[in-house]
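Omission of a single protein chain aside, the complex is shown with its protein chains in their original locations.
Each chain gets a letter, A and B, in the order it is written, and its residues are counted from 1.
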Amino acid sequence: MKHLFKPLAVAAAAFCVPATTMAADWTPPGPITMMIGFAAGGGADTQARLIAQGIEEKYGWKILPKQVTGNSGLSLASELAAAPADGTAIGMVVSESLTYSALAADNPDLQLEKFTPLATTASFELGLVAMADGPFNTWDKTKAAGEAGDPIRFGVASDRQADVAYLFGKQAGIDFNIVPVKGGAGVMNGLRGGDLDIGFVAGAQSKAVQQGELVNIASGISTTLKDSPDAPMITDLGSAFSLDGYFMFIAPGDLDPAAREALGAAIEDVLNDPETEAHKLVSKGFGGADVITGEALDAKMQELLDNAAELLDAANAG
Amino acid sequence: MSRDKANLGLGLVAIGLALVAVLAWVPNDTATGVIVAKRGRVSIGDAMAPMAAFGLVALAGLLILFEKTRTEGAARLSAANVRFLLLLTGVFLLTMVLMRWSGPAVTGFGQLAGLTEHGYRDLRDTVPWKYIGFVIGGTTLVASLMSLVERRVTWRAILVGLLAVAALIAVFDLPFPDLLLPPNGDT
Partner (left out) sequence: MTEVLNYVWLGVLAVFQGPGLFTVLGVSIPAAPLMVVGGLLTGIAVGATPGLAGPMAMAISLPILISVFGFTPDAILPVFGFLLGIMKGATVGGAVPAILFNMPGTPDALMTTLDGYPMARKGQPRRALRIAQLSSVTGDTFSDLVLFVCAPFLAVFVEAYLDLPEKTALLILSISFIAAVMGASVGRGLLSVGLGLVAAFVGTGQALTPRLTGGVGGLADGFPLVSAILGVLILGEIFKGIEDLIAKGPKHRAEEAPEDVEGGDDLQPGDIGRIAPHVARGAVIGTIIGALPGVGSTLAATLSYTFGNRRHEKRRKPTQAAFGKGAPEGIASTEAANSAVSGANLIPVLSLGIPGNAAAVFLILAADSIGGFNPGPAVFNFTAPEVNPELVTAFGIFTLMAIGNLLNWTIGGWFMRSMGVLARVPGQILLPVVLLLTLTAIYVQETSLFALWVTFGFGVLGYLFRRSDVPVLPFVIAFILARPLEQTAREAFAATGGDPWFLFGSATSILFMAAAVGSVVVLSRK
């Protein structure tokens, strides 16, 4: 029966907001539409929905989640760009969408400066992965096989990963057969089925690595991986680029600064509270919360954008 | 029109569609060609699969021109069928317009009358405003289709429409706070 009183409950919660949150005076003028740029049911989708649930519980703001998938997050970006910039429309994507993908698609309406970054939630634990008991379970074996001229199938889940893999291979003197597949799950299935030899996975490999089925033969990011601290970084192995990135929330451009601060603080609050489901999920499956907001986030995004531009230039030149 | 003419028509439509697509549509509306070689990789481009599919459509058209069907009885589109489709499209268009705009319209009047100070977007999850478009549009759809079949407008048809709408609200809206009925995801 409690749903019958839903409007009342929401009204009451909204009434209480100023008393319970000291972070900001801002409250959303109506329900917030949260666009999710990931397929329903996956880890990233669950993360977004649990954050929405956490904000509803903590702040009493009504959040309406909605799937907007496709085109590496650019479908979401174009729908979000058309939504009102009053804090009632936000979206969850990966940082790659507004940096590398936006640059590569070359659509002036979907560039980073047309959006307001709100907060990151977690960073990629991106590894170069292979079967633990297979012939490519270390970088040395992979390199030796590649130098001997054996064709090596390298699974990638995005164009950015493909570019890094190509340039990495060129640097290392290996001509990889770069195979674009669907997401990290596609890479892992390809490895298990013997269709792929190695591949980039952005965090979904964690459990299988801990249990010894798969192995991170290298870290694809600029730090070592939490699961495999001994694995070298691809930048140590000759790659000029790494694949750092974040899951993050964005809003339309020219968002009211008060709304930006309040929304960012709400996301941070939920993710850093050990009691929330969102925190538990992110700790278990995404290497822990990694929330960046405000000016630090602007600087981080600019750095990622510059990296992406360099990567595109290098790949196009090669 | 005989069966052969029906086959002729269907076959020619399929071949024509495939030709237009392969010669004009696909080349002009795909970002990469049949095969792409860029950034050090050779891969299948976005035009390959549609080209192959339209090739299949053309082949099907050719087969249809020359074959006999396994079943008996004429299968063709009559003028009455086309009239029905136009009528149906009209009903659907009316439904969609009412569904999308009744809510904002009534809310606009509500604002004028001082019943609410919010716009429709901010009320899209608030009873009773959020039901306006769905109730009016949904009832119109059911009642007008029933009236078409019964060839007259009855109170019964409108009642059935209202009951169907009420049942759908009970199934989709009341138990699930996160689901949105039409048109509230578009506002």
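Note that a contact is a pair of C-beta atoms (placed from the backbone, for glycine too) under 8 Å apart; a residue touches a chain by one contact, two chains touch by 3 or more.
Note that the structure is a prediction, hence the values are computed from the model and not measured.
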{"item": "Residue, one of B:Ala49, B:Val127 or B:Val153, that touches the chain absent here", "value": "B:Ala49"}
{"item": "Omitted-chain contact residue, chosen from A:Thr46, A:Gln111, A:Gln171 or A:Ser283", "value": "A:Thr46"}
{"item": "Interface with the undisplayed chain - residues on chain A", "value": "39-42, 45-46, 49, 66, 68-72, 74-75, 78-79, 101, 104-105, 107, 151, 153, 159, 177-182, 185, 189-190, 192-196, 207-208, 211-213"}
{"item": "In chain B, positions touching the absent partner", "value": "6, 10-11, 14, 18, 21, 25-26, 29-32, 41-50, 52-54, 56-57, 59-65, 67-71, 75-77, 80-81, 84-85, 88-89, 92, 96, 99-100, 134, 138, 141-142, 145-146, 148-151, 160-161, 164-165, 168, 171-172, 175-176, 179-186"}
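Criterion: only the chains that are shown with their structure count from here on.
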{"item": "Between chain B and chain A, distance of the C-alpha-averaged centres to the nearest whole Å", "value": "34"}
{"item": "Contacting residues of chain A [partner chain B, same complex]", "value": "3-4, 6-7, 10, 29-31, 33, 62, 64-66, 84, 88, 162-163, 166-167, 170, 178, 180, 315-316, 318"}
{"item": "Partner chain A, residues of chain B touching it in the complex", "value": "38-41, 43, 118, 121-127, 174-175, 177-178, 180, 185"}
